[in-house]
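Data first, discussion second: the structure below is written as structure tokens.
Here the complex is missing one protein chain, while the rest keep their positions.
Letters are used for the chains, namely A, B, C, D and E, taken in the order the chains are written, and counting of residues starts over at 1 for each.
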Amino acid sequence: MEAFFSHFISSTGFIAMTWGQLIMLTVSCILLYLGIVKEYEPLLLVPIAFGMLLANLPASGITDGPKDGLVGGLIYYLYQGVKLGIYPPLIFLGIGAMTDFGPLIANPWSLLLGAAAQLGIFIPFIAAYYMGFDLKSCGSIGIIGGADGPTAIYVTSRLKPELLGPIAIAAYSYMALVPLIQPPIMKALTTKKERLVKMAQLREVSKAERVVFPIFVTILIGLLLPAAVPLVGALMLGNLFRESGVTERLSDTAQHALINTLTIFLGVSVGSTASAARFLNPQTLMIIGLGLFAFSCGTAGGVIFGKIMYWITKGKVNPLIGSAGVSAVPMAARVSQVVGSKEDPTNFLLMHAMGPNVAGVIGSAVAAGVLLTVLE
Amino acid sequence: MEAFFSHFISSTGFIAMTWGQLIMLTVSCILLYLGIVKEYEPLLLVPIAFGMLLANLPASGITDGPKDGLVGGLIYYLYQGVKLGIYPPLIFLGIGAMTDFGPLIANPWSLLLGAAAQLGIFIPFIAAYYMGFDLKSCGSIGIIGGADGPTAIYVTSRLKPELLGPIAIAAYSYMALVPLIQPPIMKALTTKKERLVKMAQLREVSKAERVVFPIFVTILIGLLLPAAVPLVGALMLGNLFRESGVTERLSDTAQHALINTLTIFLGVSVGSTASAARFLNPQTLMIIGLGLFAFSCGTAGGVIFGKIMYWITKGKVNPLIGSAGVSAVPMAARVSQVVGSKEDPTNFLLMHAMGPNVAGVIGSAVAAGVLLTVLE
Amino acid sequence: MEAFFSHFISSTGFIAMTWGQLIMLTVSCILLYLGIVKEYEPLLLVPIAFGMLLANLPASGITDGPKDGLVGGLIYYLYQGVKLGIYPPLIFLGIGAMTDFGPLIANPWSLLLGAAAQLGIFIPFIAAYYMGFDLKSCGSIGIIGGADGPTAIYVTSRLKPELLGPIAIAAYSYMALVPLIQPPIMKALTTKKERLVKMAQLREVSKAERVVFPIFVTILIGLLLPAAVPLVGALMLGNLFRESGVTERLSDTAQHALINTLTIFLGVSVGSTASAARFLNPQTLMIIGLGLFAFSCGTAGGVIFGKIMYWITKGKVNPLIGSAGVSAVPMAARVSQVVGSKEDPTNFLLMHAMGPNVAGVIGSAVAAGVLLTVLE
Amino acid sequence: MTNPWMIMLVGVITVFVALFLIILFLLGFPKFFSALKKKEHKKLAPLPEIVEVTKKKAQAGLLSQSPAEDDEELIAVLTAAVAAARGSELGSFAIAQVKQAAAEGCGFNTPVWGRVERLSRK
Amino acid sequence: MTNPWMIMLVGVITVFVALFLIILFLLGFPKFFSALKKKEHKKLAPLPEIVEVTKKKAQAGLLSQSPAEDDEELIAVLTAAVAAARGSELGSFAIAQVKQAAAEGCGFNTPVWGRVERLSRK
Partner (left out) sequence: MTNPWMIMLVGVITVFVALFLIILFLLGFPKFFSALKKKEHKKLAPLPEIVEVTKKKAQAGLLSQSPAEDDEELIAVLTAAVAAARGSELGSFAIAQVKQAAAEGCGFNTPVWGRVERLSRK
């Protein structure tokens, strides 16, 4: 009977626990704290952190695949949607149904800011290369600078699934930290005069324009960059559901039941890839560091291009809206507003920053397409 | 470096594009126009047209299966729910939860009109045979005349998946065109006197009748025609959720989150089967033509049987409600109302036409069961 | 032509029907009656009964797997989510999002009542063993006494899938019958004086406590009993979505679209395992009998431990709240309230009984973990 | 079967037979259910009022978000009142309770007081 | 491609080219659609009022849950009135009807009268 109990006790997790798992449980609790108390992107950070917690409880087998006739663990099956690249585009469908491209249609030139901010992808890509990462890892690390969760997860799941944990966590954490990361860079790169620019009211955008926009963008990007079709196509289909005015049922479900369900599944299974064995190594620290560098580069790229537009338009564009080009919708646009209103409380940059902001989503999807085309 | 760029450019879709794909992109834009601006069954035509658009963007691989260790494209995975016959019955679950069989229970004889309108399935079946189609194709073409999307897709996915694109598009397009297709046929086949018939008020239907109806129909049809069980069973389970009064939660989800999600998945993946290679051939034109013929036969079958009932009941049945037997709920019933009220604006045929209308759904599910039993 | 028709008729279900299937169709109709008219757990009994009905319509092939190049039946595919252990934890996610652990946090000692009521699992486990069942069947039968549907289905699908039908039906039926099963046992085991005890008002529970509770329980139970992680983890993640206050979207979807969809799928596919061939045998009757025994043991276990607490606290605990420890949330707690108020209409035991009630859910998940660890 | 005409014949006949059997069944409905209805009326007569009271309460709770104390009192009073007023056997009363919960579509395991508690949380 | 600098170059250029093509397209929007708008205004002018009337009815039905008889009458009157007042060809009228249904998001196959019937069921 003693043997009996000792056998049972040896099956508990207390015995099997490693120091690494203990550290990861602590990290997951810290992430839960950040998500719940600090409200850093809680919709994704809470599921990710909880997935990490579950995956680091020893011996639960919840992430194990099927073997010896026994079925696999719950998260193994949920993870298939990440592995097969199904969740990210479908989440983009919901995001498309929630996104208003009006400010972008009203001010097309803001697309250039969304393009410039993608330097936040390509400069860290080079940096990672010279830090010794292989090319596929470089692509996955660079995409953190896209400041767009589903895009980062989609690219990484195709190029380097082993890095999903640190890359997703870096992407979502820095997206939540945008209000802290961006302002110093924005102030350092702009003059007071630039920050005081008030921009002209945006024109009204008709329903027809809103409907044609997603269709056209899908065709154009789809032809130019076939690898970006799943992301861009899903984003634009969701937007078409929203804007067509005749598919409200579909838009509603894409925005709620569908995206929420997949967010739970994606978050938990992405978080579960951050097991101690995979996560606790110098690479992770380097990725966390490069992620911060990526966000900084993206911000700088957008602001510098904003300055160029300021010069070209002779002062009609406020460079502060450039930082919104990194995506991180709608946080980055709010930061532009806040930094602008600190100089002049009557300056209302929000709507102007929304243009580059949603342009950044398209921009990073295009950049993702390039990386997938070249590296996959 | 030149080689480098030329290599990259050759991977874009502009180079790989065929004339067929260009035509299909145009067709998909026309379908989007019909769905969004003309509002022809937009809930399905928009996803179908967009799926067609995505599938005809060259080189995106979005419909490719997995190979060489690379995962498949998004739509390849979404399509599995069509291929395995999962989506159509589950969509029927939602439709069942939205359908009110009250008018049918109040006037059981209207079931005969729903039966007669299935001539729209079997006459085109013969016609297709003599136009050279093999039997399985004939069955898939005939089912267009069932005027019921999920049934048509379910049957075709089992008998002739290659024809899914044209058949689904024909079915949904003609369902939307019912207000244009039916009236001339209805007028040609009826006399003014017949069209002026006012029908007696329907009796009230109790909750108990509504609850027993779906259970009984499932058992009866299930025993008579086992192949119809997935469609009829799901339809009736959905209706039971609705009518039982104790499963409102399930009815609500079946009617919204579930059906909307699957409608998106079904639409996009069915649309994606209409690739240029498959779609652009003489067969498609013949199918489009036979589809119109099928809708006309169904309408005529219903109206003629309505005339028979007019004679038997000595003028108590208005033959105009017969055309509603084709399904196409609730459009066909509305057409009966409109044509009737043109003769006499005080004649209210709507509720009377709803009986044959929902009977047509059961009728085409039964016909589908026959075709699957005989041909699969 | 005669041969033709006779061939077709032989394919109908009337011919293929067995007496067993006829009996099962009758049973399923009785279950539908209980679910709809008597409102016994209709949310699960209606789908289960309908699944049973569909599976016993002969020759429909709706539960058949794929073979000879033909795809499988609808319920075969829906059943995969049961077989792979996916639905029950995800349903627990929704239940977690609906559960208020406040009363438990306010009165931790009520956890002991939730532990004691698990005798309803282990005593029938022994009883089943001596009635000749093998150990895995004993575990599946015992878990009926957990009075918790998803737990029972999860354990049975892993230990003894053949018994899913009778076990699920027994579990849900007895859960609905709790208001009839428990009161006589409760009265027999308690004195009038005990039943008249009024308990002290529960303290208020802060948001922080509610948030920390699910995280801590997951870690603790996860370390102690790795096999319980899928159930306990999902339950607690759902509860964290609910209590964190920052993930209302996810909580809402987990409580509605997700749980309702999976309830339909789970119910129909679990019901479908009750085919005549599997269900109609002496074992089933024994299981039904043991299930009732299990619920009685659980009730008695809880009440007796309640009496112990009454003695230890010198009359501060009303033993009637012990019966709520079987789970069957919230029915069992209501029964405590009703039995208590029969003695003294001003005695309000509801909130006090909710503590043991939700403790019972945790308790049976732990017991399930033990059975899986030892027997799988 | 490979003869299309035969398939058509089988198809049309089956459709008519199937739907005609449903007709036969439906024609029996009015008589059958009118007989059934009378019984039900007697059995279920006292139920509606209870349901109504609870529903009003639930709506009030949902719309006005009144403090938990009030609602809890209300439930206690309600429960006590019903129990006292009916003085009936436990079984029927308990089932009436169950009935309310289901009818309100609250489903699964969130009890009324759970929702009340939730609405009023500060 | 294995040269990271080349990848970067291709990437940055592609992003700018892609987004610049969208700009070119969007710059043409205002002219194109302002021309289109005028046409539409003429075509669709009579539609809004119908839609509006039906919507009011639908909302009324949804909020007040008035008895089915009233609503059915209302629909009958409405339908008749529209048909009579317009005295127009069937086609356009039928399509206007279709438009309403879709616009209200009732979708799939539950018609307005189906919902009305449902709301008013006792």
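As a working rule, a contact is a pair of C-beta atoms (placed from the backbone, for glycine too) under 8 Å apart; a residue touches a chain by one contact, two chains touch by 3 or more.
These figures come from a predicted structure and were not determined experimentally.
K.L.:
Return the single residue from C:Leu74, C:Val246 or C:Met309 that touches the missing chain.
P.N.:
That would be C:Val246, which touches the missing chain.
K.L.:
Using the touch definition from the top, which of C:Leu74, C:Val317, C:Ala353 or C:Val366 touches the missing chain?
P.N.:
That would be C:Val366, which touches the missing chain.
K.L.:
Of A:Cys138, A:Val339, A:Ala359 or A:Leu372, which sits in contact with the chain we cannot see?
P.N.:
Touching the chain that is not displayed is residue A:Val339.
K.L.:
Could you tell me which of A:Pro183, A:Gly233 or A:Gly322 touches the chain that is not displayed?
P.N.:
A:Pro183
K.L.:
Across the whole complex, list the residues on chain C that are touched by the chain not included here.
P.N.:
These residues of chain C touch the chain that is not shown: 104-105, 108-109, 111-112, 114-115, 118-119, 121-123, 125-126, 129, 135, 138, 203, 206, 208-209, 212-213, 216-217, 220-221, 224-225, 245-246, 248-249, 359, 362-363, 366-367, 369-371, 374-375.
Following the convention adopted for this analysis, only the chains that are shown with their structure count from here on.
K.L.:
Comparing centres built from CA atoms, which chain ends up most distant from chain C?
P.N.:
Farthest from chain C by mean C-alpha position: E.
K.L.:
Please identify the chain with the largest separation between its CA centroid and the CA centroid of chain D.
P.N.:
A
K.L.:
Among the residues of chain A, which are close enough to touch at least two other chains?
P.N.:
Each of 224-225, 245-246, 249, 256-257, 374 in chain A touches at least two other chains.
K.L.:
List, in ascending order, every residue of chain E touching at least 2 other chains.
P.N.:
If we look for residues of chain E contacting two or more partner chains, we find 1, 10, 14, 102-103, 107-108.
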